[in-house]
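One protein chain omitted, others in place.
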Amino acid sequence: MGTHATGYKDPFNSGKALGLNHTKLGMWLFLASEVMFFGGLLSAFLHYRVSAPAPVEDALLDITLVGINTFILLTSSFTVVLGFGSIQAGNVKRLGFFLGATIVLGVLFLSGQVYEFYSLTQEGLTLTSSVFGSSFYTLTGFHGLHVFVGILWASYVLLGALRGKYSSESTIGVEVFGLYWHFVDIVWIVLFTLIYLI
Amino acid sequence: MSTHVDQPTGETHPSTRVYVVVFIVLALMTAVELALSMDYFVVPRNLLTPLFLAGALIKASLVAAFYMHLKYDTKFYTYIIVIPVILLIVFAIMATIS
Amino acid sequence: MKERSIFIIIVLSIILIGIGLFVATQADLSFLLPEEASAESVLIDGLFRMLMGIATVVFLLVEGVLLYTVIRFRRKPGEEGDGKPVHGNNTLEIVWTIIPAIIVAVIGVYSYQVLTIIEQPREDPLVVQIIGRQFSWEYIYPESRISSGVMHLPVDRPVQFQIESKDVIHSFWVPAFRLKQDATPGQIDEFFITPTKIGRYPIRCAELCGAAHAAMVSEVVVQSKEDFEAWLEAGGTALSPPSMEETSSQPSPGESGTAPDTSSEEVQAQGRALFIELGCGACHMLADAGGAGAVGPPLDGIASIADTRVDGMDAHSYILKSIINPDDHVVEGFPPGLMPKDYGDRISEEKNELLVKYLLSQ
Partner (left out) sequence: MSVQAEAMGQKPTWRKYLSWNTDHKVIGVQYIVTTFLFFVIGGALAMVIRAELAQPGSDIVNGVEYNRLLTNHGSVMIFLWIIPIMAGFANYVLPLMIGAQDMAFPNLNALSFWLIPPAGIIMMTSFFVGAAESGWTTYVPLSLTAPFGQTLWAVSVLLLGMSSIIGAVNFVTTTLTMRTKGMGFWDMPLFVWSMLATSLMILIATPMLTAGLVLIAMDRVVGTLFFVVQAGGDPIFWQNIFWFYSHPAVYIMILPAMGIISEVIPVFSRKPIFGYKAIAISSMAISILGLLVWAHHMFTSGMNPALRVPYMITSMIIAVPTGIKIFSWLATMWDGKLELKTPMLFAIGFLAMFLIGGLTGIFLAAIPIDLHVHDTYFVVAHLHYVLFGGSVSAVYAGLYYWFPKITGRKYNEPLGKAHFWMNFIGANLTYLPLFLAGLLGMPRRVADYSPEFATANMLATIGAIILGASTLPFLYNAIVSWARGPKAGDNPWRALTLEWTTTSPPPENNFDSPPVLTHGPYDYGDPIVQLENQTS
């Protein structure tokens, strides 16, 4: 979603009012609804963690691995803004480089998560082993799914960049992707704190 | 046309230096949090939770303000994203204590 | 003209408020509600009356103005042109914001007062545990260690209910008491009630709980203190509580181990009582025990049918098996999985035997 759709007839006021670009506004509205979606899953996690009669199995969680993963995702957000800064300055090559870096970092993050899931499963924490397991995997799994979608999207933007779709005049496609990626990063900051730190 | 100030987008974005500074702050904060959770410092447990929550809030706000340019865009986007966050907090609290 | 309309408005307001007061205090609203059989119902009905009074006034006012407007201001034939360009009136708008706000505040405060009274804990209550199952209620009197499928309560003594569910969410509702409480699995909820009127009142399940939700009905019998004590004593209607914690696996002490003859009057009476207590009639038709349900197969004449149902299985073992493992032989036309599968655990072997013997006499 996001970019000017085909068959779109330019509105009389060229899609801007109140200083709002409509693609960007649409993205923000979508992100608002994403807040509530993650919020629902997160509430389930917190509810069961707070109300659990027995101590939950969060001692199994490996903070070192997740710490590394957190750094990876933070860095990927950094590469995305650097990419956006590049295209604003009209440097398509550097945009391509940073998008590539973002994709690599995203894949690394997902690999880390897959490894984490695998080792936790080995230790007996599964989707069906306890309510904690159910809510932990569902919540982090849906975040991982969003990272995955983000990687696909980044590849799409990268493809567009290689075909010369973006320039210093036309940055909205990169910016909107950036908003999504940073949002997924923020979700991780919250999950990291609520699941692993506390 | 409207009461809001028309503000063209895409021209008042921060410089690369701001991006770097924000990244360093985020990384340092995360490192400190990790160290805290691994008990490198002796901090009472009941102080840690609010500390971590505050840390998450600051980090999330930094990303939103600088990387997502909320600080440079119209306030409208900030409202769009802050209102659901508030409602979500209300929901999470109410659902957990009910 | 202006004075005249002010006069009309005043007269109409007085009439409306008069009607409202009449509804709230004097009118006979008993046709709207079941009889009041608990102390709480009187308070709730008081609140209901007040709301009816307010609602009547608002209803008459709005519908009256609407009707008057439609008749008075409809376009006459041949009439052209628009109405007056009135865009609003601040005074009027403030009035119709503030007056409803005040009314709502009053209702809120009154509701809160009633709520605190009806939910406050009582001294020396009779404790009754309510257990909801698909599709029957069980009432346990922990002090007397008895259980029943019909609720008996002494009049004028506060009752503390502790309600839980063994499977899905049910909702315990006695319309005559005005109170309702969901039975949620995994938690025990408490509520109080003080029955004030001797009589028999229906109990209904108010939360959709499955196929026979509509049939999950039961009865509360409010009796004098003496009658209630007598009922507690009488072994005929009281069951030893197999579903209470420790006792479930052990044979209960008060129970006779030997089963009497198949056709004796004793078995008939005890079996019928058991059938009624367990709520079998909610799902199964059985004329002898007043069963009228259509959820499961009818049981009239079951003795002869049961013999022929499964090759190599006599009527006795077929019925017993159908009670304990109901999904093993499902009668055609009825979906499997409807009947609870815990009768083998909930009910002692002797009781199941009694039930089978009773059914064989039908």
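Order of writing sets the chain letters: A, B and C. Residues in each chain are counted from 1.
Here is the rule we use: a contact is a pair of C-beta atoms (placed from the backbone, for glycine too) under 8 Å apart; a residue touches a chain by one contact, two chains touch by 3 or more.
Computed from a prediction, not measured in an experiment: that's the story for all the values here.
Hidden chain, full complex: it touches shown chains A, B, C.
Only one residue in the set C:G18, C:P142 or C:P202 touches the chain that does not appear here, and it is C:P202. In the full complex, the hidden chain is touched by chain C at residues 32-34, 43-44, 47-48, 51, 54-55, 58-59, 62-63, 65-66, 69-70, 73-75, 79, 81-89, 92-93, 96-97, 100-101, 104, 107-108, 111-112, 114-115, 118-119, 167-169, 171, 173, 175-176, 178-182, 184-187, 189, 202, 204-215, 217, 294-295, 335, 337-338. Contact between chain A and the absent chain runs through residues 1, 5-9, 11-13, 15-18, 20-22, 25-26, 29-30, 32-41, 43-44, 47-48, 51-54, 127-128, 130-131, 133-135, 137-138, 142. Even with one chain removed from view, chain B keeps its contact list with that chain: residues 1-3, 83-84, 87, 90-91, 94-95, 97-98.
Note that only the chains that are shown with their structure count from here on.
Viewed as a network of touching protein chains, the structure does not reduce to a path, ring, star or complete graph. When chain pairs are compared by their number of contacting C-beta pairs, A-B comes first. Mean C-alpha position of chain A lies 50 Å from that of chain C. Once the centre of each chain is set as its mean CA position, chain A and chain B turn out to be 15 Å apart.
Look at where the CA atoms of chain B average out and do the same for chain C: the two points lie 50 Å apart. Among the residues of chain C, none is in touch with two or more other chains. Residues 17-21, 24-25, 28-29, 31-33, 35-36, 39, 42-43, 46-47, 50-51, 63, 67, 70-71, 74-75, 77-78, 80-82, 84-85, 88, 171-172, 175, 178-179, 182-183, 185-186, 189-190, 192-194, 196-198 of chain A are the ones that touch chain B when the two sit in their complex. Taken together, the chain B residues at the contact with chain A in this complex read 1-2, 4-10, 13, 15-16, 19, 23, 26-27, 30, 33-34, 36-38, 48-49, 52-53, 55-56, 59-60, 63-64, 66-68, 73-74, 76-77, 80-81, 83-85, 87-88, 91-92, 95-96.
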